Structures are given as structure tokens and as C-alpha cells.
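Heads up: the structure comes next, in C-alpha cells.
Let's look at subunit A:
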Amino acid sequence: MSKRMTLFTAWCALLVVLSAVSSWFAWTPFSDEERPSSSSSGYYRGPTHK
Partner candidate 1 sequence: MENLTCPSCGAALPVRDPGLPYSTCAYCQTLVRRGAGKVEAIGTVATLPADVSPIQIGTTVDRDGIAATVVGRVRWGWSDGSWNEWFLRAADGRAFWLGEAMGMYMLTSEYPAVTTVPAIQNFAQGNPMARDCTVKAGGKWLTASDIKEAECLGSEGDLPFPALPGRTMTNADFRNAAGDALSVQRDADGTTAWLGVWSDLAGLKPGNLRQIEGWTMPKALA
Partner candidate 2 sequence: MTGARAVTCPSCGGSIEIRAVGYTVTLACRYCGSLLDVANEDVRLITAYRRAAKNFAIMPGARGTLFDVEWEVIGALRRRSGDAVWQEFLLFNPYSGYRWLVAADGEWQFGTMLLDRPEEDGRSVSWRGQHYVLDDNAEIETVMVIGEFYWRAARGDKVQGATFANGREQLSRETSADEVTWTQLIPITAEWVSEAFTVEQRHMPRPPRPDLTEGFRKAPGVAEGDLGNMFLVALAALLLILAVQVLLSGPQVCADGRATVDVGGATTIHRIGTVEVRRPWQFVTITVDSDSFTNRWVDLDYSLVNRQTQQSVDAYGLVEFYTGTDSDGPWSEGSHQAETLFSRVPRGTYDVFVDVGAHGWPSDPVPGTVDPQNPWGHTDTVALWFRSCTGGFSWGMFWLMAALLFSVPGLIFWWRHQD
């Protein structure tokens, strides 16, 4: 196996481990807690269709 293939496989393994850890601790940068709530004024509601 070439050097860069080895490096890439290690990178893939790192990402798998990271996803396992984040899944176990129920962590994600994309949860719905921090989105603007209905109380925030001036937030547009309605179709974005043009």
C-alpha cells in the first residue's frame, strides 16, 4: 500500500472514531436548539418561492 493510501486510511479511521464518540455523547454541531424561535421578531415566515 502506498504511503498516501496508508495516510488516507488512517484519516478515514479517525473520522469513524470521531463519529462514534460524538454519537455516544450525543453531540452534533447541527442540533435544533440554536435556531431562531418564533418569539424572535422580524423573522420572515412564508414561502420563499419566486
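Here is the rule we use: a residue touches a chain if its C-beta (ideal position, glycine included) is under 8 Å from a C-beta of that chain, and two chains touch if they have at least 3 such contacts; residues count from 1.
Picked so that all candidates are chains of the complex that A comes from, given by their letters.
For clarity, every value in this text was computed on a predicted model and none was experimentally measured.
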What candidate from 1 or 2 touches subunit A in the complex under consideration? 2
In the complex with candidate 2, residue positions of subunit A that touch it: 2-5, 7-9, 11-13, 15-16, 18-20, 22-33, 35-39, 45-49
